[in-house]
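Encoded as structure tokens, here's the structure I'll be asking about.
Only a single protein chain was left out; the remaining protein chains are all shown in position.
Here the chain labels run A, B and C in written order, and each chain numbers its own residues starting at 1.
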Amino acid sequence: MAPSAPDPDVLDRPWRIWATIAVFGIVLSGILLGVLIIPVVQGHREGIDAYTAICRALGILPGSPARQQVPDRTPPTPVSQVVWTPHLLQILADANPERGRAKVQEVCVACHGEQGVSVAPEYPNLAGQSGAAIYKQLSDYRSGSRANPLMTGIAKALDEATLADVAAYYAAQPMRNPNPATLADAPASIVHLVELGDPSRNIPPCAACHRAGAGGPIETPVLAEQVKEYLVLQLKMYAAGERRNDVYGRMRTIAAKLSPSEIDGLATYYRAGFR
Amino acid sequence: MTDQPAATHERRILGTELLWAFGVGVLVAAVLGMIVFTALTIDINPPSNVERIDPKTLHLSGEFAEQNLGTTVGADGRVTVRAIATQFMFVPHCIAVPQERLVTLRFTTPDVIHGLLITGTNVNTMVVPGFVAQVYTTFTRTGDLLMPCHEYCGLGHSDMWATVQVMPDSDFKPDRDGRVSCAQR
Amino acid sequence: MRNAERLCLAHFWVAFAAFLAAAFLGVWQMWVRSPLGADIGTPGQYFASVTAHGVSMAYVLTTLFIMGFGYFVAVTALNRPLPGKPWAWAAFWMAVIGVVMALVPIVLGQASVLYTFYPPLTASPWFYLGLVLVVAGSWIWCVLMLVAMRGWKRENPGQPVPLAMFGTVANALLWLWTTAGVAAELLFQVIPASLGLVQTVDAGLARTLFSWTLHAIVYFWLIPAYIAFYTIVPGAAGGRLYSDTMGRLTFILFLLYSLPVGMHHLLMDPEHGNGWKFIQVLLTAFVAAPTLLTIFTITASLEIAGRLRGGRGVFGWIAALPWERPAVLATGLAFVMLGFGGFGGLINMAYGMNALVHNTSWVTAHFHLIFGGSAVIMYFAIAYEIWPRLTGREHASLATLRLQLWLWFIGMMVMTLPWHWLGLQGQWRRVANFNYADPIIAGWGPLVIVSLAGGLVLLASALLFVRNLTVLHNSPLPAVQRPLYSLAVDPPRRVPAALNGFGLWNALVLALMLLAYGYPIAQFIITPSPTAMVHRTY
Partner (left out) sequence: MSDTDHPSAAASPSDIADDVDEAALARVLRVVPLGAAVVAGTTVALLVIGYLAIYLLIFLPRGAVG
């Protein structure tokens, strides 16, 4: 070992000092340029005062330091009043199917059946349907976003917690596959539409949203074992713009692109228990 | 081996490495210099509009309600596009914009994280729920461009795209409400 | 070394099994999205596959390989037994159980959220809990590396820590810093959402916390390659390391500058102001420094070797290098791919210009070149170098080793060069299929097929790699005792404490992180952004 080698601590001092200076120098030049010079110069050109420009660069005020913000527009009427607040989602998560059962036996059973199997082709099956989907529709009936002579009155008579309980009750009913079919029975073009969509018409696959656990919009209903006539009617109403409680027209846009035979084929497909 | 040659190596090597580090500094300076220059002269920034908006109530009222979406021309002549990215489509599905005019694009989403780009242009932004994503740009060429969603947003992600119609300024005619829609073809 | 061999081999084989499976998935994905694969596979299958590919390559291959290599270095470079071996085995089994826990929901289609954690889209809790176990196992590894270095320093006061171990410990510390971001995101946001404990989530905060991890994790993957560059390659080429100090400095610069730069992944995000983005872009530019220092130092080390072998002139030393040795060949190929990947990175980090390429195939090409090109090809080279030591057997022929490395290089270039071009045309990432009927997209078809061909070559290389190792296990030749590590031109006698430990640098990392990420994270607490509904995919 070379005897002249100095102590590590002495060797270390310049490293400590210079490393600290270098690191802080670099950060400081970043702050100087990114937070002061660039936003102030950009803002000045557009007539934005320096304080606002700096705050915008820091993300304290909204907007770009280089442009004036555009003004807001006037409020319109919403297509659906339902707001998925954490509070509402918690009500749905805490809903009690047993409390729901009482209300179902009192009111809903006449059309939707005690097990959620509809008694007539114009009513949807509700067994195993997502609670959020049932709640959304009941709520839309209540607010008038969706219109139906029977349902509007019924939904208006129920409070929010009861809606959630009823939804939870039907969500908890098992599906029973009353119309068993195999995929071989379904036309290949329809299976294609369900699984892969149609890129040339910009139609996403139905299964991307309407399968349980697909991760699509929270209010999307699960489609399986649904009443065919009901589905056909709803798709036609969406296509014609007669039903419009789908937020941002997600279903109106898609339904308008489907041909009558595709609507019929999809409704037939979803009559069976495919998921 | 003696200390003498090793010591001379060490000094020379460190000197060379420092010289090289200077070269690295030139690269860093060139990269940063271009960025700072274009930021100072022609306002090139990444889209960073820290503007909060509640994704849960977008559809009820305000500028991102369904009726307000699309292209509008304000009284001052500013062109603003408002669009929603939602699973799995853009609303509106076709966006009309003028050529060679400053356009403000405003996007937000009611559901999950999306993103978008417009092919052949520098329009590119993430659309994060809770925030308005805003891009200022000038479209340099006319024609139909694709505007796909480029951030995975769910199983229908691959089929999520819209069209951007860049029209000559002479064809870009707002209606009485100041709105412009895509030409039907 | 005796008992440590089984430990290392166990880690490596889990890593390479995941690698091989992921290579198959990668090719399948490319086929599905090419014009040849229209109508094959559903989006559900495709995104489950992308998730599995990303998790296997980025989390399983890397973490397990780095842990195994770390144990190897701790035993061989320090020349002392590994402390806490039962802990090492416990960490291994935690990681293996974690991998299985994460893979089951992916296969069931309940975790098709890709390997990035971007709520509100949320996967099954098993997926996240499994990955947490993998990370927790790797934390044990980090502690063991620190303990091993501390023990060696106690026994050798004032001596410089061997460079290979210095780099390994830098990586362990880097990993502890790196995982803090994603750990916070998982524990406070994603897992509660996944378990149903909360119904909404702050998506901007989640992206910010993930970005903390997102860049530094790449350096965690790369550092083993750099350790090989500095401590194995110069000797394998028959020369010496040009500068030991530069090696130490490089590892320190990685620790410093790979962390406060993650926001360059959020340049196109609306939740941060321009000022913060600029500061992190500036810091990002400085992350080029350790890489370029390495390029120069290692090239100079190779030049020493080439000239010692009789090479003359400005370029003659290149031809004189022993390219028949896998470690040398891999280094040459890795440098070429690092050059292209680094170029892609320069464009990515250029502030406003990120808009040109963000979330396009350009980015996919960039990280495949950096990760697959520079890191993984050196994982191959490291495996080829140390396998004889681990198994006591010798490669019968180096020809198939070289063929495998060449195939990897050719495949990677053929796959990623078209991706760069397509990215500039606006081809976006993360889709299961393209509508090739669209006039804009139609022109992309031929290049997509070319890149698929590159993918096939990569798969062939991956298969050959695993074959080369299994053949070695059964090789009749006993291993030749050969030393592994390189000597520096000036072996360090005394180094400043700053180049022999990490106290100063940890303090500076903390300061940098507070400056670069302090307000960007605090803003979500000062002004909470409106939360988004959790979208569950299970």
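Just so it is clear, a contact is a pair of C-beta atoms (placed from the backbone, for glycine too) under 8 Å apart; a residue touches a chain by one contact, two chains touch by 3 or more.
This is a predicted model, so every value here is computed, not measured.
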| item | value |
| --- | --- |
| Which displayed chains the unshown chain touches | A, B, C |
| Identified contact with the non-displayed chain, of C:Gly26, C:Pro260, C:Pro326 or C:Gly342 | C:Gly342 |
| Contact partner of the left-out chain, one of C:Val134, C:Leu356, C:Val457 or C:Leu472 | C:Leu356 |
| Hidden partner chain, touching residue among C:Asp202, C:Asp244 or C:Asp269 | C:Asp244 |
| Touch with the omitted chain, as defined above, among B:Phe64, B:Phe88, B:Phe139 or B:Trp161 | B:Phe139 |
| Contact set of subunit C toward the excluded chain (per top definition) | 76-80, 152, 156, 159-160, 162-164, 230-232, 235-236, 238-242, 244, 247, 292, 295-296, 299-300, 302-304, 306-308, 313-315, 317-318, 339, 342-343, 346-347, 350, 352-353, 355-356, 424, 482-489, 491-493 |
| Where the missing chain touches subunit A, by residue | 1, 64, 66-67 |
| Touch list for subunit B against the chain that is not drawn | 1, 5, 9, 12-13, 16, 20, 23-24, 26-27, 30-31, 34, 38, 42-45, 47, 120-124, 135-140 |
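One rule holds for everything that comes next: only the chains that are shown with their structure count from here on.
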| item | value |
| --- | --- |
| Graph class of chain-chain contacts, one of line, ring, star, complete, other | complete |
| Pair joined by more contacting C-beta pairs (B-C or A-C) | B-C |
| Centroid distance [mean C-alpha coordinates] between subunit B and subunit A, Å | 23 |
| Centre distance in Å when subunit B and subunit C are each reduced to the mean of their C-alpha atoms | 29 |
| Between subunit C and subunit A, distance of the C-alpha-averaged centres to the nearest whole Å | 35 |
| Residues of subunit A touching at least two other chains | 2, 33, 38, 56-57, 59-60, 64-65, 84-85, 199, 205, 207-208, 214-218 |
| Shared-contact residues (touching 2 or more other chains) in subunit B | 39, 45, 47-52, 56, 87, 111-112, 132, 134, 154-158 |
| Subunit A contact footprint on subunit C (complex, rising order) | 39, 42-44, 110, 112-113, 121-122, 158, 196, 198-200, 256, 271-283, 286, 433-435, 437-438, 493-500, 504-505, 508, 511-512, 515-516, 519-520, 523, 531, 533, 535-538 |
| Residue ranges of subunit B in contact with subunit C within the complex | 6, 9-10, 13-14, 16-17, 20-21, 23-24, 27-28, 31-32, 34-35, 38-39, 44-56, 87, 111-113, 115, 117-120, 122-134, 145-146, 148-158 |
| Residues of subunit A defined as touching subunit B within the complex | 2, 33, 37-38, 41-42, 45-46, 56-57, 59-67, 70-81, 83-85, 197-199, 202-205, 207-209, 214-218, 247-250, 253-254 |
